[in-house]
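Some chains omitted; the rest stay in position.
When the chains are written out, they are named A and B in that same order, and each has its own residue count from 1.
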Amino acid sequence: MSGRADNADLGRDGPELKVLVRDLYESYCATLDDGDLNGWPDYFTEDCNYRVQSSENFDLGLPHAPIFCRGKGMLRDRVSASGVMVYEKRRQRRFVTNVRISEYEPVIRASASFLLTECMLDRDPVLAMTGRYIDTLRKDNGRLLLQDRLCVYDNYRIVQNLIYPI
Amino acid sequence: MSGRADNADLGRDGPELKVLVRDLYESYCATLDDGDLNGWPDYFTEDCNYRVQSSENFDLGLPHAPIFCRGKGMLRDRVSASGVMVYEKRRQRRFVTNVRISEYEPVIRASASFLLTECMLDRDPVLAMTGRYIDTLRKDNGRLLLQDRLCVYDNYRIVQNLIYPI
């Protein structure tokens, strides 16, 4: 059994799974948009990978990524690090659309488009980043968790700076 | 019965309710994007509250809001006022994502993220506003209506000006 998205089985399970995945993505964004950084690692499995990478590097298969975390511990470390960093206050908002599921067994492979806006205290809102999430998800006690999240951004450079996770 | 979103009942009623709420939000945006200002008050109950407030004020619990309407009459008044105002022609579009329902009984409490774009006659399109809707909804004759809509914007200031409702 292939578990590919073109499998007829997905017609049965697909739409419901898509609703679940979209709910997860929206909840993830809400957590970050609300500034609840401590809640962010909870969306991941213990052995997760989290990377933020440019399209150039992704397309060429190059490994460098401005953020590269292996395991939930590194996510927690990143969160606590942001507590000691000095940076301008900002408000971010994430808009996720185009959720697609390409594989659903044994792991779920999904992707989505994201748009990140950033509002600083003295500037008009900017389009800080656009890109896509390329994910592997796993069910854990009936809950979906991110095992691998790769955020590939379209911009040629980071617009302001990269403090919060994408 | 708590009616909180973590109640198991929401698992049964939740997804359908979410579809209804999202449909309402999309229809609300379409009405405004199409320039049908007169249709806008129809989304509200007679005793509604409608406010547009900055994040700063919202976070500090301060009451000031650039737009503060109590009751459907004030919404209608605002619509007719915009007919005598002098301003540059513009085209707006609202993108709503991240619809979440936190409570569903006795009233429905929901929130969503919005992104507002504005196109003037002689400038490239701008990201005019981003923020969130914080709503209380009520069913009235089988139809969902907004009893309380609070639009909290992320920007530190209104980008061009605030003529149409958000």
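Keep in mind that, in the parts below, a residue touches a chain if its C-beta (ideal position, glycine included) is under 8 Å from a C-beta of that chain, and two chains touch if they have at least 3 such contacts.
Worth saying up front: this structure is predicted, and the values here are computed from it rather than measured.
Q: Since every chain here shares one sequence and 2 of them are in place, how many copies does the full complex have in this file?
A: 3
What we mean here is this: only the chains that are shown with their structure count from here on.
Q: Roughly how far is chain A from chain B, going centre to centre by Cα mean, in whole Å?
A: Measuring from centre to centre gives 27 Å for this pair.
Q: For chain B, which residues count as touching chain A in their complex?
A: Going by the criterion above, the answer is residues 15, 55, 95, 97-100, 113, 115, 126-132, 154-157, 159.
Q: Going by the contact rule set out above, which residues of chain A touch chain B in the complex?
A: 19, 26-27, 29-30, 33, 91, 93-97, 115, 117, 119-127
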